[in-house]
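A single protein chain has been omitted; all remaining protein chains appear in their positions.
Per-chain numbering from 1; labels A and B assigned in written order.
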Amino acid sequence: MCYSVGAPRGRPAFPVLLELASFPKAASPEAFGNLLESYVPLLIYVLIVLGLVGTVASLSFVLGPSKPTKTKLAPYESGIIPETPAMRRLSVRFYLTAMLFIIFDVEAVFFYPWAVLMRQLKWFGLIEMFVFMGVLLVALAYIWRNGGFDWD
Amino acid sequence: MSDLYKDPIGHWVVVVLAMAVVLFVLLTATAYTVWFERVALGHIQRRPGPNRVGPWGLMQLAADGIKLAFKESFVPAKTDRVIYVIAPTIAVAAAFLAWAVIPIGLWYNVQYWIADVNVGVLLIFAVSSLNVYAIVLGGYASNNKYSLLGGLRSAAQLISYEMAMGLSLVPTFMIVGSLRLRDIVDYTVHWGPYTGPIPLILLTPIGFLIYMIAAVAETNRTPFDLPEAEQELIGGFLTEYSGLKFVMYYLAEYVNVITASALATLLFFGGWYLWVVPPVLAFFLKVVFFVFVYIWLRGTFPRLRYDMLMRLGWKVLLPLAIVNVIVTGVIIVLVQG
Partner (left out) sequence: MAIAVFIVFGLLAIAGGVGVITFHQPIRSVLSLVVVMLSLSVLFLLLSAQFVFVVQIIVYAGAVMVLFLFVIALLGPARETGPGRLRFQTGLSSLFVLAFFGLLYAMLQGVQYRQPDHTDLNVFGTVQSIAVGLFTTYLYPFELTSVLLLVAAIGAIYLSRRDES
């Protein structure tokens, strides 16, 4: 829900058991007849923010003078007149970084559910995660040894 | 008060009020953060800082804002006009959306969220991961070599530190067992005679350290302000932006600074709990403290070189964050038995 009435102190954050059936009921006053209910304010907020931002962006054209000249509209490259378009081939490093980012981002996404449940999973969960992390540490070591992280 | 929540109309009154408060407070706070930064930096560098417009220069930002709003904000030639305008829009929208899950109205036993959802902090990650677009697209659409290089560089920087940031919070989630900010702040310990909430930094100091470093990098602030490395890239992706569109990028940057400070407060420093201080004041004071830390860092450290920055992110923070997760996991399971 979009508010909280005196979240009781000392309430275990989410006493999850491994059986789905034994999940606790929500602490919020109303039943969640529809989960969307807690996201509707978010949706409205998104719309309001987009409206506000759009207004500011359009104001930037309305306010202020508009006297374009050829020199003014030219790209600023420290006084040197640009001969070529800005877009050109760039280092493969950026591509590599983005690839590695996806790999470790997906890894991190698996960490979050594990983290919230690890107190219930105990050693079982820890060993599961060690196997997962072990393989990824191999990946990390491989990338490291092959200079995937070097930029100089 | 609490009857109001159960009423379907009262519920919406609260939601709309919360949104209005978020937007108003954030916009005001951003302006005063800039003022605060300029004054603090001034004093760090032994000069007075802004002190002409209004008492203590407090109206300086209003003056700057009005001036910039009425400056010409042109779109450079041979650019992709649509993307050029959309890019700063994404920056501001992403910055404001993060506040949907951060509590903004706090009083004893009452907290307002726009959306207090189960996925909590992840929603902030999701929204702030869209920041990359603002920077890459701004750089791409400017048709300027400095902009393009600056944009791509800072995009690579953002994504590199995003992982370290995500992983640095995993120990906190492990301890609390929830992603909701409310659960994290309300996490209660029973230490001998003491029962109550604690600042979680006591339990995950390394996590806090990684979070702080990554957050500075994520907000593109000194010593990680490579995107705007003036000496080599002029203004980075900002080079071709002027007037209100320029303001939008800066607005986003300072909102992000406040967001990162608020998150540090909520995740590691006990949020709205501070001895007998009223919750709103406690939260405010802690956020101001972290904003000051940001400014202090800016006044103290020189900028990193780009290869050093990437080395720090990938070869130091990422492995350290993973080791931190492993060690915390083993300790939790051992202590819990």
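One rule holds for everything that comes next: contacts are C-beta pairs under 8 Å (C-beta built on N, C-alpha and C of every residue); 3 or more make two chains touch, one makes a residue touch a chain.
Since the model is a prediction, treat every value here as computed from it, not as a measurement.
Note that the undisplayed chain, when the full complex is considered, contacts A, B. If you put the hidden chain back, the residue from B:85, B:114 or B:148 that touches it is B:148. Across B:22, B:132, B:169 or B:212, the residue that sits in touch with the chain not pictured is B:132. Subunit A residues in contact with the hidden partner, per the touch definition given at the top, are 14, 16, 18, 20-21, 23-26, 32-36, 39-40, 43, 85, 87-90, 92-103, 105-107, 109-110, 112-114, 116-117, 121, 125, 128, 131-136, 138-140, 142-143, 146-148. Panel shows subunit B; residues 80, 83, 117-119, 122-123, 125-127, 129-130, 132-133, 136-137, 140, 148, 152, 155, 159, 162, 179 of it touch the chain omitted from the view.
Following the convention adopted for this analysis, only the chains that are shown with their structure count from here on.
Subunit A contributes residues 1-7, 9-14, 16, 29-30, 38-39, 41-42, 44-46, 48-50, 52-54, 56-57, 59-61, 63-68, 70, 72-78, 82, 85-87, 90, 93-94, 97-98, 100-101, 104-105, 108, 111-112, 115-119, 122-123, 126, 129-130, 133, 137, 140, 144, 149-152 to its touches with subunit B in the complex. By the touch criterion stated above, subunit B contacts subunit A in their complex at residues 2, 5-6, 11, 14-15, 18-19, 22-23, 69-78, 85, 88-89, 92-93, 96-97, 100, 109-117, 122, 140, 142-149, 152, 155-156, 159-160, 162-163, 166-167, 170-171, 173-174, 176-180, 182-184, 186-188, 195-197, 234, 239-240, 243-245, 248, 306-307, 310-311, 314-315, 318-319, 322, 325-326, 329-330, 332-333, 336.
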